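Removed from the display is one protein chain of the complex; every other protein chain stays in position.
After this line comes chain A, so read on.
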Amino acid sequence: MTRVSGILSAGLVAALVFSLLLGSVPLPLDRILGAIAFQASEGDQLLVWQIRLPRSIAAAVVGAALGMSGAALQGLLRNPLAEPGILGVSATAALFATFVLYFRLVTAGPLVLPIAAVSGALLATLVVAAAALRNRSVVTLILIGVGLSSFSAALMALLMNLAPDPFSLSDMVNWMLGTVANRSFEDIAFSAPFLIAGIAIMLLTRRGLSALTLGEEMAEGLGLNLKMQRLGVIAGAGLATGAAVALAGSIGFVGIVAPHIVRPFVRYDPARLLIPSAILGALLLVLADVGVRLLPTDNELKLGVVASLIGAPIFVWIASRRRLA
């Protein structure tokens, strides 16, 4: 493990432990640690294992998936602004998830929701990447993402407009805003296969991402199989983002902020960027979820809202000061 990954991992563990301390019932650290080790009362164990730990782990897993997907897409599209949220991948995945919720297809089995979200994510990644690679313009890429996001949002609004009752409406709002509250280890387990497959595929493509820093023609000259590289990153990022959306709904900007912060510490090498971006993405979302719980609001803020409130200004800042055109 590189030094930057080590430092970030330590931070992640600390943030996870801290997040377990938060909740409606005050629980000191020794009882939390006891519960994790199955050495505490049944009530404590239930609280930690059924409520707090799944929530914190879900935030970490979603952040890791989004952080790595952002880093991989930025490497493939050679663009620091590429990110599942900006490119409309998260929105499309959320739309597909909402669709199966709306038509009650989710009752067919626990895998329906993750499969729907992953399908939406893969479709959107494919559309964006095909358009971006044909056109090769940064502006076009972002515009296509904006278009795709808007279209998904419009269809989502349509579904909400037609929602039969306030309960399905609030379900959908939850999905759009993104949250990890009330997640169980079961929810995590059903997303896990897609998430693990996505991350594994992205890690397999990482050396090719280094070659792509020189441009596509030079990368081909270096011996990169460009077609396989593109397919790999699209499939990997689509699977991981879809799994993240299935777990937490649409959460934006993690995928752009995490790689951007890590990049100078890995000598701007996209291959070495993937793992620390995932760890930092996890850390950011765990911290954002801690923030959500600490803010004294009547209604608990949604994680996706907080992530966007922090991430969107950073996006503008990154976009306004790129070094190499």
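In this section, contacts are C-beta pairs under 8 Å (C-beta built on N, C-alpha and C of every residue); 3 or more make two chains touch, one makes a residue touch a chain; residues count from 1.
Going forward, contacts and distances are computed from a predicted model.
J.: With one chain of the assembly withheld, which option in "ABC transporter ATP-binding protein", "4Fe-4S ferredoxin-type domain-containing protein", "Succinate dehydrogenase cytochrome b556 subunit" or "TENA/THI-4/PQQC family protein 1" matches that chain's UniProt protein name?
T.: "ABC transporter ATP-binding protein"
J.: Return the single residue from A:Leu47, A:Leu224, A:Ala243 or A:Val257 that touches the missing chain.
T.: A:Leu224
J.: Return the single residue from A:Ala211, A:Ala243 or A:Leu284 that touches the missing chain.
T.: From the options A:Ala211, A:Ala243 or A:Leu284, the contact with the absent chain belongs to A:Ala211.
J.: Go through chain A and note every residue touching the omitted chain.
T.: Interface with the chain not displayed, on the chain A side: 78-80, 206-207, 210-211, 213-215, 217-218, 220-225, 263, 266-272, 323-324.
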